[in-house]
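Only one protein chain is missing from this complex, and each of the others stays in its spot.
Presenting chain A:
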């Protein structure tokens, strides 16, 4: 039963799924059979980019090299690649080829353009614990920002709920393709995340409503009380699974959607992503995870990550950061442009994220800014390493690194051909491929005509 469901895709990637510890059967049935990905790669032609400067996303740069793609997969990368007959050859002399950009922190679709109240679906601001909500149930696939992000080379993105709640809900990982349904964008086999938030947002939002939490200590108490209930819920379902083995007629405990999400996080079936800025609070988040024995996948924003040495690495988490955002609010005052480089230099898994429908259009430039800030303070950071901040490392954090994020043979052909060095402000994506399918071609606007919302305003597309 379990194996059948796992091969159905939804939970297939979770190596942490322990044998013998079954997920609640009813929950499994609901998750796996009803909300599956229907994404299918489009048509693709065998393609070779030749004489390109290649950043492989895993930390290597290969000059004057070839990337060979076929059947939606990377076939070979190197300076000595035989090109089979029938392959479309693109001379990429002077141009660069990289894996597609992966943004681990996006709200496209849940805070769609135009940002009117009707399309503001990213925060369920009704209770500080809404672990039961799923971002994919809010994503509007017609958000015109998806196509703008495609033009910026983004091939995969995680849509997170917002950060007003202690437990904000489940995230979804999407392929950046045009689709009528969100199911048609869901990355097959990629797991969900559980978004949590610490710091100013929850205590301000609920404090203003004269509700808990209204302080950081109130937030901490809120997390702990909820995790205690979730641990208990998990135990009850585990006991039921054991009882059912002896007695198939055993009756299951009542389902609770909120606790189901949290129990899945405790089991490691759902990756935990925590919005947290300040160094002291990040350390509290790691202690909290120890108390309830769950793994944190990423600390989101980690504005003060540079104050924490190798704490992320020691806790098996990635730090997911802006290049140079700071200010706005008190907990962002200590943001510095060297943050990403300093966090990376301590052996931590560093990620550059956008958290913006604008920055997602040039996340390569944010990686560049972070890299140059590090170089300026004397660090040796290669462009190949910096590219891993927006491809290899995000793939790792999302648990999809066996499929995308690098240009290794066998990986999905998620590839960007850049007009030049993608660390230059003047460079643009010439071609963007998802599973080998061209989803954006700078010279052929017919390839990506935007979302349905873009129709009726053809003038803007003609201008670009």
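Rule of thumb we're sticking to: a contact is a pair of C-beta atoms (placed from the backbone, for glycine too) under 8 Å apart; a residue touches a chain by one contact, two chains touch by 3 or more; residues count from 1.
Basically, contacts and distances are computed from a predicted model.
K.L.:
Under which of the names "Phosphate ABC transporter ATP-binding protein PstB", "Molybdopterin converting factor subunit 1", "Amidohydrolase family protein" or "Asp23/Gls24 family envelope stress response protein" is the non-displayed chain listed in UniProt?
P.N.:
Cross-referencing UniProt, the chain left out corresponds to "Amidohydrolase family protein".
K.L.:
For the chain left out of this view, which of A:145, A:302 or A:349 touches it?
P.N.:
Only one listed residue reaches the unshown chain, and that is A:145.
K.L.:
Check the options A:127, A:256, A:334 or A:441 and report the residue that touches the missing chain.
P.N.:
Once the missing chain is taken into account, the touching residue is A:334.
K.L.:
In the complete assembly, which of A:176, A:261, A:365 or A:437 touches the absent chain?
P.N.:
A:365
K.L.:
Go through chain A and note every residue touching the omitted chain.
P.N.:
Within chain A, the residues touching the omitted chain are 113-116, 144-145, 148, 306-307, 324-330, 332-338, 342, 357-358, 361-362, 365, 368-369, 372, 376-377, 423-428, 453-454, 457, 459-461, 463-464.
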